[in-house]
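Every protein chain except one is present and positioned as in the full complex.
Order of writing sets the chain letters: A, B, C, D and E. Residues in each chain are counted from 1.
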Amino acid sequence: MSENTDIKLVEAPDGISGAGFFATSFEKVIGLARKHSLWPLPFATSCCGIEYMATMGSNYDISRFGSERPSFSPRQADILMVMGTIAKKMGPVVKQVYEQMAEPRWVIAVGACASSGGIFDTYSVLQGIDRVVPVDVYVPGCPPRPEQILDGLMRVQELAENESLRRRNSPEYQALLASYNIK
Amino acid sequence: MTENLFYFLSSLTLLCALMVVISKNPVHSVLFLIITFFTISGHYILLNAQFLAAVNIIVYAGAIMVLFLFVIMFLNLGKGSDKGIKTSMLSKITGTVAGGLLFVVMIAALKDAEVAGYNPESYNSQIGMVENLGKVLFTEYLLPFELASVLFLVAMVGAVMLGKKETGEQHF
Amino acid sequence: MEPLSNRSKKVQKREMTFAEKAYLPAIAQGLGITLKHFFKKKATVQYPEQTRERSEIWRGLHVLKRDENGAERCTACGLCAVACPAEAITMTAGERKAGEENLYREEKYAVTYEVNMLRCIFCGLCEEACPKAAIFLQDDKVAPARFERDEFIYGKDRLVEPLKTTETK
Amino acid sequence: MESVDLLYKAIYIIAIFGITLLIATYSTYFERKIAAFIQDRVGPNRAGPLGLLQPLADAGKLFFKEDFIPSKSSKALFILGPGIAMLVATMSSAVVPFGDNLIIGGHEINLIAIDVNIGVLYVFGVVSLGVYGLMVGGWASNNKFSLLGAIRAASQNISYELAMGLSLIAILMLSGTLSLREIAEQQQGFNWNIWYQPLGFLIFLVCAFAETNRTPFDLPESEAELIGGYHTEYGSMKLGMYLFAEYINIFVASAVMATLYFGAYNFPFMLELEAWLVNATEDAVTANNIVTLIGVAVMFAKIFLFIFFFMWVRWTLPRFRYDQLMKLGWQILIPLAILNILLTGGGILLKDYLF
Amino acid sequence: MATENKKVELTDLEQFRLDNGLALTEEPQLTTLNLGPTHPATHGIFQNILQMDGEKIVDAVPTIGYIHRAFEKIAERRPFYQITPLTDRMNYCSSPINNMGYHMTVEKLLGITVPKRAQYIRVIMMELARISDHLICNSILGVDSGAFTGFLYVMQEREHIYDIYEEVCGARLTTNMGRIGGMERDLSPKALHLIDEFLKRFPKVWAEFEKMLTRNRIFIDRTTDVGAISAERALSYGFTGPNLRAAGVDYDVRVMNPYSSYEDFEFEIPVGSKGDTYDRFLVRNEEVWQSLKIIEQAYKNLPEGSYHADAPHYYLPPKQEVYRNMEALIYHFKIVMGEIDAPVGEVYHSVEGGNGELGFYLISDGGRTPYRLHFRRPCFIYYQAYTEMIKGGQLADAILTLSSLNVIAGELDA
């Protein structure tokens, strides 16, 4: 469901296809830029949101990663950080926010509730946001320590750094989105 | 060069002025009007009247048109802006007649007008500069200048009176 | 309304003085405080390189303990699964066969033991419920973030303490 | 004008443009660093050494982010908005004198891009246009939060322009010119306008904060109320341009304040230093150039101090409410500015009368 | 532009129009503004559909339930001791108060008396939780009014409180602290040391935070007369806690119905006069000082003794006993399986939560789980007054009112 960077498809050698050496190193540069400028959209609904505040706080300081500018407008955000329980009433909202985000976009499910429903296996709680949006990184914990949230962020940085500029146009990605009925 | 610039500016001015009238969307109209003011300021600069150019921009483009835009933005809120305004046949006819008459009057007025020439020897290129302008305003045209300021005062008082809402309403 | 108890105390709320009305003193004071912090030592712990100290009883990642001989302590009694409010623990029990005494301490042992780390809320009730001191929440490890949901089902391969380090920490 | 002069001028203009952009770019970095330091944090430090590549990373990311235009918005205006904001912001640094004359190969070069004799009015006019960028963008987004932000921006800018203009008039009365270069020249040495116009400066400072939409006047984009205000719907580089424009505006405002009130490139004992240098090097040209270069450095130091002040205040104060903002502008600052004019006029008369 | 900000006196006609969903007058067009569920200032998720006349709020329709998690239903399916982690997640800003409140409720049902030492430890923990709750609320009020920095200053102190929690129970936020019948472990020397340090350092930080905002005119202007509610309306709306005290009623559960030895401590109840946002801010500020005072007293007079009640039927035996002693092993199994033979009955117990009277209404039918557990959640009760409080104010006021009410979505929706 999410993109596994460990598995690399065999690519045509450089210079044969359109993307030559220049293009790939250019991609690397953009990957680096993206890596260091991931603006989060803190979709904080409950307890994990407080831990996110701690992550923003002086002791952990998410800004070291270039991610301290929280963009509450989905248009400007790069990562959707879903923190806290997502009830079934809220599910469509998450999806809508995801749809409003501009590519490239990543999703982190922070904490047990967002990832799987956690302790709340109840009629009203969505059992994991991967039922409505594709999730790239899961962070376990209830709530995770700020270190773990930063770990999750670094995981996304890995993804952002190694991602091809064309991945978002690839048929696999389109199929993934289609499976979530997004656009 | 200056001449070419003049023609360019003039055509732009006319075009934009026309667009002000033609545009369906009032916001576009206002924006074209702003460009018109800019081009007029350009003319002022060509005439070496920098002060006038700057004041024109500050007062008209910078303040008055902002207010226009402000009001129009409010108006556009509820309804779709591009629906167009339905005009009755009668008003179309009267509009045409009135416009035609104005056109005739203008032609008549301009027919005998003479382009004022200037004497290259006695022409003072600094005439549009601030100092000269100030001097002229405060000596030769002092009375009209002061009268104009009274007019402004009256207008201001009127605006305050109009802007003051009845008691009980929220002011902001 | 008259007071209900004799302990009430009105919060101090005085009129603004002229100086306060002029905004500037309070602004200057605020600026002074922030400037003081500007030159203060920074509180940040640079996480991946440095880690913040954690308490010894921090409830981190689970581990299945071995006893001093290296045999697994768990006897698959199922108390942890019952105590888990998130229902994250599943296990199947098996009988110990002859010759496996060095592997499992008791006659019954957990053939499979899975903790769903995404469900787990790290409340520590399993540790408390375990009568054999087999399951333990470590203070020096936390469950890491991962890309796939399946990777969070921790089986015995990842839960059981490696053989070499038998002493606790 | 000779072609060499023209060449130098062109180089200078390009340099100023470049410096403006560079400073704006790095303002984002410094904003983040200063915010972090004020808040006991360390701030971005992982992109490049000390995080110095952070602005480039942001720019790179913004450039390659999906360009998005809301379906119901007015497309042309949506693009025009950030364009205007950026254009207007970059225009205004043209009349700021960053230094005195440099003499290179016998050519005297004014370190000012265009020396118009209405410099103050030019800045004023250009700044007053900046609001169109926000208004057009906010309106075109077809989002109520954006619209509210745009409306707030418009009314705030109009209101504070008045007080700003009035506070400037006192300066103009003192200096008797509209040219920024002449105003700068008049503040020779330590004879800065701030000593004569403390109240005027205060008013101007507050208005500058309001005009650049910085805290405590950042209502148009106040995060807590309006999410992003006028730029809520903007992503990718269009957002970048808005942010950029804001920082350029700060830079220009700082430059103008330094010029008008803090003696621009002048520093104490400037003449003495030049005289000493002429004695020491026995070369008036070199001496002049050295002093000019020091002057440029002093000017930038002043600008940076102001930029720092902008950021310092940003991370300290709460913001006003809309009606309080208007009240401050109309009922306090404008009367104060008028009072300031009267006082200045009285002072000038008194001086003429006594001496 | 005149700039008065008065509450609007509506004429009858206007009221009629308002009641019937009509525009107030013919002229101003009302705009609908959707505040939430993911608005940055809602800190948690609830929605308000505002009817705006320019910047003025004419009407608001709140929608809640965006993180309804069915606590009460879960509680009917879990043994008593497994409900503690649930209570953590209600008011997650001050979980220990919830934990202890719940434990005291069950203890009341089971008839256990907790030794003094455990009660004092509980008091320390609860007051720490209150401090952490109030400091989040007040600093967030600063953030929403634009002053972000103070928030990060006090967040550092919150980290220190977390450190203490961590030393006491092993978690930072969702503490799961204490057990039915006492604490799960005694205060370690390190915990005592941390509390001592906290008592020394915190007053300076808090005084500094107060200095940044309390007498700043921008802040005073922003908060005075904003979101005011009279004592009568507040009582009718069921307000308790700081929000009621800001309106001038000195109702505090700690004083009226002391629990956990609160009668031993000297402290005052700060009250406001107008019930506006500034009052709420000041009351919370003052309560932090009072809490500090309580912690100081409890820490100084911490009695010796056991940290848990001597109730082998309900309190887990120590691990060492379980390995050796058959009886202890049986109790251990019974308690973990939830077969503690709770008596039939119903109890109501309330504690002064971070936000007000946090009540637990527990009905037991003698089974292994509660038959019904109803939480009296103060946030749920406050929030319905929100509409009334923001009507006639401005958008910016609404935001500040919301953050000063300290509505926590987890508690609101349960």
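As a working rule, a residue touches a chain if its C-beta (ideal position, glycine included) is under 8 Å from a C-beta of that chain, and two chains touch if they have at least 3 such contacts.
Here, contacts and distances are computed from a predicted model.
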item: Choices "Molybdopterin synthase catalytic subunit", "NADH-quinone oxidoreductase subunit C", "Cobalt ECF transporter T component CbiQ" or "phosphoenolpyruvate--glycerone phosphotransferase" - which one is the UniProt name of the chain not shown; value: "NADH-quinone oxidoreductase subunit C"
item: Selected from E:E72, E:D186 or E:E321 as touching the chain missing from the view; value: E:E72
item: Absent-chain contact - pick from C:Q29, C:Q46 or C:T90; value: C:T90
item: Option touching the unshown chain, where E:F198, E:F219, E:Y237 or E:Y331 are the choices; value: E:Y237
item: Chain not shown, touching residues in chain A; value: 88-89, 116-117, 121-125, 127
item: Touch residues of chain E, complete complex, unshown partner; value: 64-65, 68, 70, 72-74, 76-77, 108-109, 233, 235-238, 249, 251, 256-257, 345-350, 357, 359, 361, 363, 372, 374, 376, 380-381, 383-385, 413-414
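Here is the rule we go by: only the chains that are shown with their structure count from here on.
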item: Shortest path length from chain B to chain C (each step joins two touching chains); value: 2
item: Neighbouring chains common to chain A and chain C, by label; value: D, E
item: Most distant chain from chain A, judged by the mean position of its C-alpha atoms; value: B
item: Distance from the mean Cα position of chain E to that of chain A, given in whole angstrom; value: 32
item: Chain A-chain D separation of Cα centroids, rounded to whole Å; value: 37
item: Interchain centroid distance [CA atoms averaged], chain A/chain B, Å; value: 52
item: Shared interface positions of chain E, touching two or more other chains; value: 1, 3-5, 31, 39-40, 55, 85-86, 147, 149, 152-153, 156, 174, 212, 216, 218, 394
item: Multi-chain contact residues (two or more partners), chain D; value: 35, 38-42, 45, 155, 223, 227, 315-317, 322-323, 326
item: Residue numbers on chain C that touch chain A, as the complex places them; value: 42-48, 51-52, 85-87, 116-123, 142-149, 152
item: Complex contact set, residues of chain D against chain B; value: 74, 77, 116-118, 121-122, 124-125, 128-129, 131-132, 135-136, 139, 147, 150-151, 154-155, 157-158, 161, 178, 322-323, 326
item: Residues of chain C that touch chain E when the two form their complex; value: 1, 3-5, 7-13, 16, 20-23, 26-27, 29-30, 33-34, 37, 43, 54-55, 57-59, 79, 82-83, 85, 121-125, 128-129, 131-133, 137, 139
